[in-house]
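Note that this complex is displayed minus one protein chain, with the remaining chains in position.
Then we have chain A:
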Amino acid sequence: MNVHDPGPPGDSGLTVRDLAVNYGPVTALRGVSLDVPRGAVVTVLGGNGAGKSTLLRAISGTLRFHRGGIGAGAVAFGGRRLSGASTSAVVAHGVVQVPEGRKVFARMTVEENLRAGALGARDRRAAAEARERVLTLFPVLAERARQRAGLLSGGEQQMLAIGRALMARPKMLLLDEPTLGLAPMMALRIADTVREINAQGTTVLLVEQNAALALSLAGHAYVLEVGRVVLSGPAAELAESDEVRRRYLGIGDDRDEALLSGAPSIRPALTRWTA
């Protein structure tokens, strides 16, 4: 297990304080606070619609693309306020997001996607170094350099999306469900890569529905439900807690699991009747 020294509280990591986010009349997050100490891997777990992507959008400054905005609270990284900053300023401060669903530029080649990732960084020498690092991490990207990114497999696209983000030489990486829709082997491969990226010094905030995988990577975990943090603690402790085991790891009493799974009540009920 990967438990990091959290360092002095608030020390130059990411802090989110009492964050509320609205999409017009819809409130997607309320009173969310969390800390990601520098050098740590922190995960945010939650089902569909819990507000995970919204949290990352609030950090990266992309809410405006969804007609959303921060209603209250603040986000800071390294002591600098990110809330209210433009997306390019957030990138310039070293915080880079890998969007949900990978979002590679499908009509551009793999090589061009990597170049796009370096657009926010002005330093050319640094970009060349970053490219070396990415191609060492993902040799398959070098093999496919001239292919259109849209033709890559799902796993390769995820590698490209992460590699593209690393081209900006982030201090902190925000990952939105990087294993979504991937075969289990590929998901493990991505997890290993995230571990390696963190070992090389990049702080990671990982948003996942795959709780088992995320808890094996993270030092600290938060559980988000309907826009609120309902649980938080060291990942190892959360992995042992009954509630998390039942709801996110699919372990525990059958009947309780069905009742608590958060799915519409009819289907679990039906399966119980037919069982």
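The rule is short, and it goes like this: a residue touches a chain if its C-beta (ideal position, glycine included) is under 8 Å from a C-beta of that chain, and two chains touch if they have at least 3 such contacts; residues count from 1.
By our rule, contacts and distances are computed from a predicted model.
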{"item": "Listed names \"Nitrous oxidase accessory protein\", \"Branched-chain amino acid ABC transporter permease\", \"Acyl-CoA dehydrogenase\" or \"Cytochrome C\", matching UniProt entry of the absent chain", "value": "\"Branched-chain amino acid ABC transporter permease\""}
{"item": "Option touching the unshown chain, where A:Ala92, A:Ala126, A:Leu180 or A:Ala236 are the choices", "value": "A:Ala92"}
{"item": "Full-complex contact with the absent chain, from A:Leu141, A:Ala168 or A:Leu238", "value": "A:Ala168"}
{"item": "Touch residues of chain A, complete complex, unshown partner", "value": "60-62, 64-65, 86-88, 91-92, 96-97, 99, 103, 105-108, 112, 115-121, 164-165, 168"}
